[in-house]
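Heads up, one of the protein chains got dropped from this complex, but the rest are sitting where they should.
As written, the chain order gives the labels A and B, with residue 1 at the start of each chain.
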Amino acid sequence: MSGTRRLTGLAGSILIIAPLAFASPAWPQDSTQTAAPEANTASSPQNTTQKESSDIAALVKDDNQWPMAAKDYANTRFSHLDEINKDNVSQLQMAWSFSLGATRGQEAAPLAVNGTVYVVAPYAGPHPNQVFALDIANGDLKWSYAPKPDPAAQGVACCDVVTRGLAYDKGKIFLNTLDGFSVAIDANTGKELWHTKLGDINKGETITMAPVVVKGKVLVGNAGGEMGVRGWLAAVDEETGKIVWRAYSTGPDDEVLIGKDYKGPYDWLNGKDLGVKTWPPDKWKIGGGTVWGWISYDPDLNLIYYGTSNPGAWNHEQRPGDNLFGSTIFARNPDTGMAKWAYQPDPHDLWDYDEINEAVVVDLTIDNQLRKVLIHPGRDGFMYVIDRTTGKVISADAYDYVNSIKSVDLNTGRPVLNDALTPSLGKTVRNVCPAAPGAKDWQPSAWSPKTKLLYVPHQHLCMNFKTSNVGYIEGTPYVGADVDMYAGPGGYRGEFMAWDPVQRKKVWSIKEKFPVWSGALVTAGDVAFYGTMDRWFKAVDANSGEELWKFRAGSGFIGQPVTFSGSDGTQYVAIISGVGGWSGAVAAAEIDPRVRNGALGFTGAMQDLPASTVGGATLNVFALPKNQKKAASAQ
Amino acid sequence: MKYLSLLMAVALLGLPSISKAEQADRGPQIYMQSRCFACHGQLGTGGFGPTLAGDRILAIKKFVIAQILIGRGKMPEFGSRLSDDEVAAVAQYVRNNWGNHYGPVTASDVASVRELMKKASDEAAKAESPQQQ
Partner (left out) sequence: MRPEKPMNVTVGAGLLLLVTLFSAQAFGQDKANADTNNPQPPPPTDSSNTGTTISPAQLLNVPVSGLTPGAVEARPKLNPPPADEKAAQRGMDDFASFNCVGCHMGNGGGGMGPALSNRAFIYGSSPENIFLSIYQGRPNGMPAWGTVLPEDTIWDLVAYIKNLSDAPVSQWGTTTSSTSPAIEQVPSEIKAVPNPWQYTQKFADGQKPQE
């Protein structure tokens, strides 16, 4: 038994030694804190608690968060949170507010990630495009970051100096500056991680869209369809800031990233180098097709969906041909940028009908079949339901008064135009509906899987339109049209409505005096939210449209309402007020309400807006009073 | 920037002709530096001046050269600012881009037009002088 005793002693000493060896770790105590300032701390999560993720792919499924402008990759802008519901929303009150220190149009969506709210201001004030991080519960300012954009960018931004928001992934906030930079910022500290120049203001390019992060790549597109800019969408590596791919909207296939995987849904969308052939010689180089709107994503099909701006110039006679791929919806592989399909709702666009509006990813039962679709409220006034695997149009119905396009031929996918309204040089065409901003512009709709309705904020405008020849001088506008907009039939200029995409009809409607230029939000509490340009933030019953609550803010709304919850389960609804944008520029910028053709014709329709509101940005955060809150319901 | 075309013109008068490849690059450069784009637009889109993209009158080589050399109406003359090489380069550029395919222009083409115009100018002056012979 002595051997056993010796072994036990040896084993015993090992047992004693071993824990001691592990007690003093061989690695530094806290590697993130000791990293040198220039080192990339981006890969460390924002916090180390086990419950909270910092990965955007997980955050989009967590309804306590609002981690991207459109809420989730499908762009539903729907939240399952129901502490606030149709029965108690009348009690909603201001929890806290924050002034962004800027005037001009406030289009950005606030983000809320793991206890912090992030907002960004437009190009205005002493610190243009400033980013703020705020405590979700009490609105304490945690940090702010001011980039250094070029003031000359203000001279090439067509439709107010706006930004539509930020993006978030893995402890980093992503910002687009007006003058064309993509920037990564540490979400905890506000320190700059990298900045990459993507666009050139001397070409007339700006960036106004909210970036979207997919699989480690920040997707950023340019603006400038009114400046003869050639449109593109770029993917930037979120760790390094290096450009991974860039897909142009016009030009040869190898630059538009059309290859073997591509198949257009109709014959006229298949062929070699259509981005060149559907233009007069060289005109594709100044062809527009910019990417300034929304990007949605289907992780199962691994496809991103986005639309492109009008082709340049507005005077269509200077660009005979279909002008691919302006006013086009693309489906692309996010890893490589290669196109899967493209569909162009407005070939050879005549009236500045960009097609950058959201493509909401939904599965709908149509004719007893479950279909994978996109719902796309067209700028041209038609609500498109598109098969998102092929790009084929399933249905297209006018959702507002349209006389420029008679119908959409479902066999060819092409619109049937009203030839009487075709602009021709020097002739004033009157009463074109919808006007250039369309029946709906960028302001995003929301989809409720509960009610199965799409909540659509939009305008109701018609216009006079007169074209002229324009010479292209880089860095200056390339438009060639005199425009004069005004209220559509009935005299009202805006509407907030619920649309049934399967029944293909409007279910209820609220008419407004001014265009409803804010985004929409809808929740499981069966409440839909939107803001008006004359300073009202409204909550309505998602089923009936009955107005349940409203709040008078400091300035008109053109921003995006969001909802999220704090760590104690309190549900908040937030939206930035601050009028401006293309529609509100007459109230926020130095534009004369007596000259109708100002602001690319929008002054004509909005000349009385300065009598209702002027600019001034505030983040408004609402919650129920403490004694009215119910316990948060189980998910 | 505005001194450059004048300086280039002065510096390059009398130098041997440049190669075709060099000439191809210089055309767009001269179009921008001499401010042709201000009136004729980039990509020949026009504006204050006529559209050059798809303008079939550009087929007439001597007409294009003469126009650049002496101007006409609101178009200024460039004969005193640009060398034969430079006129040839920019004339070739506008005649062979944006849908135009009208062939090359050489410095000797330009020189011969200058000579032709000088002869015409001399004869016009003679015709106006009091001496009849």
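We adopt the following convention: a contact is a pair of C-beta atoms (placed from the backbone, for glycine too) under 8 Å apart; a residue touches a chain by one contact, two chains touch by 3 or more.
None of these values were measured; they are calculated from a predicted model.
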item: Touched by the hidden chain, restricted to displayed chains; value: A, B
item: Which residue of A:101, A:115 or A:155 touches the chain not shown here; value: A:155
item: Listed residues A:138, A:412, A:468 or A:544, member touching the removed chain; value: A:468
item: Sole contact to the chain not displayed, among A:110, A:391, A:477 or A:561; value: A:477
item: Touching residues (missing chain, whole complex) on chain A; value: 151-158, 226, 428, 462, 464-466, 468-471, 473, 475-479, 482-484, 486-487, 491, 493, 585, 589-600, 603-611
item: Touching residues on chain B - with respect to the absent chain; value: 1-3, 5-6, 34-35, 38-39, 46-48, 50-51, 54-57, 59-60, 62-63, 66-67, 69-74, 76-77, 79-81, 113, 116-118, 120-121, 124-125
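Rule of thumb we're sticking to: only the chains that are shown with their structure count from here on.
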item: Approximate Å spacing (C-alpha centroids) for the pair chain A, chain B; value: 49
item: Parts of chain B lying in touch with chain A, wherever the complex brings them together; value: 37-43, 45-48, 51, 53-54, 97-99
item: Residue ranges of chain A in contact with chain B within the complex; value: 280-283, 285-286, 318, 469-474
